[in-house]
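Got a structure for you, written out below as structure tokens; questions coming shortly.
Here is chain A:
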Amino acid sequence: MNVSILLIILFVGAFATYLAGDKLASKVALFFSLSSLGCAIVLLNQFNAGENISVIHQWINQPNISFALLADGLSIAMLLLTLALTPIIIFSSFENEYKNAKAFYALILFMAFAMVGTFLASDGLLYYIFWELSLIPIYFIALIWGNGDAEERKKAVIKFFIYTLAGSLFMLIAFVYLYQQAGSFLLEDLYKLNLSSTEQLWIFLAFFLAYAIKIPLIPFHTWQASVYQKAPAVGTMLLSGIMLKMGLYSVIRWQLPIAPLAAKEYMYIFISLGIAGVIYGSIVALRQKDLKKLLAYSSLAHVGLIAAGTYTLTIDGLRGAVLQMIAHGFVVVGLFFISEIIFRRYETRTMAEMGGIRSQSPKFASMFLLLVLASVALPTTFNFVGEFTVLYSLSQINLWFAFLGGTTIILGAYYMLKMYQQVMLGETNTKVFMDVTFKEGFALVLILAVLFFFGMYPKPITDLITPSLENIITQINRIN
Partner candidate 1 sequence: MSTILIIFCVLAAVSIATAFLAIFSRNPIHSALWLVICFFSIAGHYLLLNSQFLAIVHIIVYSGAIMILFLFTIMLMNLNKENEVHKPRITRLGAIVSFCLICIVLILVFINSKPIVGEYITTGEDYQSIKVLGKVLLNEYMVPFEFASILLLVAMIGTVLLSKKEKTEK
Partner candidate 2 sequence: MNTNLALLLLLAPFLGFLFNVFFGKSIGKTTSGVIGTLAVFTSFLASAYFFAVIVANPEGIQISLFDWIQISNFKVDFGFLLDQLSILWLLFVTGIGALIHMYSISYMHDDENMHKYFAYLNLFIFFMITLVIGSNLLVLFIGWEGVGLCSYLLIGFWHKNQEFNDAAKKAFIMNRIGDLGLLIGIFIIGSLFSTLDYATLKTAIAGATDLNMYWISAAAFALFIGACGKSAQIPLYTWLPDAMAGPTPVSALIHAATMVTAGIFMITRLNFVFDLAPDVQNIIAIVGAVTSLVAATIALVQTDIKKVLAYSTVSQLGLMFLALGLGAYEVAVFHVITHAFFKACLFLGSGSVIHALHGEQDMRKMGGLKKVMTITFVTFLISSLAISGIPPFSGFFSKDEILMVAFEHNKILWFISSLASLMTAFYMFRLLYLTFFKEFRGTAEQKSHLHESPALITFPLIVLAILATLGGLISLPTNSWLNEYLAPLFTKVATEEHHFGTTEYALMLVAVIGGLVGIGIAYAKYIKQNQVPAEDAAITGFTKVLYDKYYVDEIYDFLFVKSINGLSKFFRDYVETTLTSLVFGLGQVTNEIGFQGKKIQNGSIGRYLFAFVLGMCAIVIYLFLAQ
Partner candidate 3 sequence: MNNILNEIGIENYIFLSTILFCIGVFGVLYRRNAIIVFMSIEIMLNAVNLLFVAFSTYHQDAQGQIFVFFSMAVAAAEVAVGLAILVSIFRNLGSIDINNLKNLKG
């Protein structure tokens, strides 16, 4: 068995969901996402047993393109993140009624398909195809099932689409150039290239544009908040939970090892950019009125820190970044789900209209608080492990980076607690707030369980990703 089976399951699943009709769609989608998760776990066991689960198969002869799926620890970790979050995301939407549900759920599975492909592909063009493919379902999800004024939504979503697409085109150009040099799109062949530092700089920048928009780093983040706000909860979760990680993953997998000289030479600039994102995102989040927008900016701050970690080019930075990616994926999905739960009851996302919920629904309040705490990286949560490692790696580069990046600890606590206070605390709200239902609670408990388990015992994930990250570090250091 190899990793292509995951792609097949998800792809077939998308079709099956569409054919299943509106009533059954959600359950069929859940079934397929769970079965792909099961397969992923079986594959993980095989991988740990030392079996080769990668695929390489000649696809097109001229130009030389292969269907190459590389499964190392890093990809598997990202796969597991995607495949664990997809069922949760699908499950979380069970209580929503969607028009044309079959298309909706089919698109979710299709998106999972594209993202899994992105995480696996080790052929540049294949990777690029999957990368762009993932944009299509989210475009439709946000456009058709989103909320708010249709015109504004259209504007935001189209901006997002064109913006990210435009960024990716530069990546395509870089790939074409690399192909001319290497005669192949295969990752390992690209690693072998000996590019001059000027060439590396241009390639680095081309990649950077694509990734900086996707991640997003400031000042390329303007699409984020509005799309998060307009997209339906599921779309926001997919975007923030998994799709952002595509950019960060790609930095580690493609950008750094292909153009290490540029990465080394301009390290300070890119780390600073990440950290600027941390501070900027945190500060902007302070004065947001819309819950989802606030979470969007908090996401901006967190991914800024992760990006800064990756650009340190140290094993700690990369490891911390990957850990933090996974942790952030879960937390942010949980938080957006929280906002959706509130929306189901109050039909609003404006924080001023909330408040006093805690006294009405203690269970919900506890779960929300735990997620907030995970988001501010309290020790014993998974986020702490990631954030600590990233900050440590930053301190190895320059202590000021750690200090400035560390302000996320303070500012994060400030805006998250402020938000929690505004949303949950205070005099009992006059509007009735029903406590979480079993289904909602179940999804949240799953997320919390993951966060706290790995917060105390991150060793399985660390052991999984470390060898592949060490490989990448070796690649980065191959030329000096």
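On the choice of candidates, all candidates are chains of the complex that A comes from, given by their letters.
Rule of thumb we're sticking to: a contact is a pair of C-beta atoms (placed from the backbone, for glycine too) under 8 Å apart; a residue touches a chain by one contact, two chains touch by 3 or more; residues count from 1.
Fair warning: this is a prediction, and the values are worked out from it, not measured in the lab.
A.B. asks: Going by the C-beta definition already given, which one of 1, 2 or 3 is in contact with chain A within this complex?
C.D. replies: Answer for chain A among the listed options: 2.
A.B. asks: Quick one: in the complex, what on chain A touches candidate 2?
C.D. replies: Listed in rising order, the residues are 159, 162-163, 219, 221-223, 225, 280, 283-288, 314-316, 319, 356, 358-359, 362, 366, 373, 378-380, 385, 388-389, 391-392, 395-396, 399, 402-403, 406-407, 409-411, 413-414, 417-418, 421, 424-428, 456-459, 462, 466.
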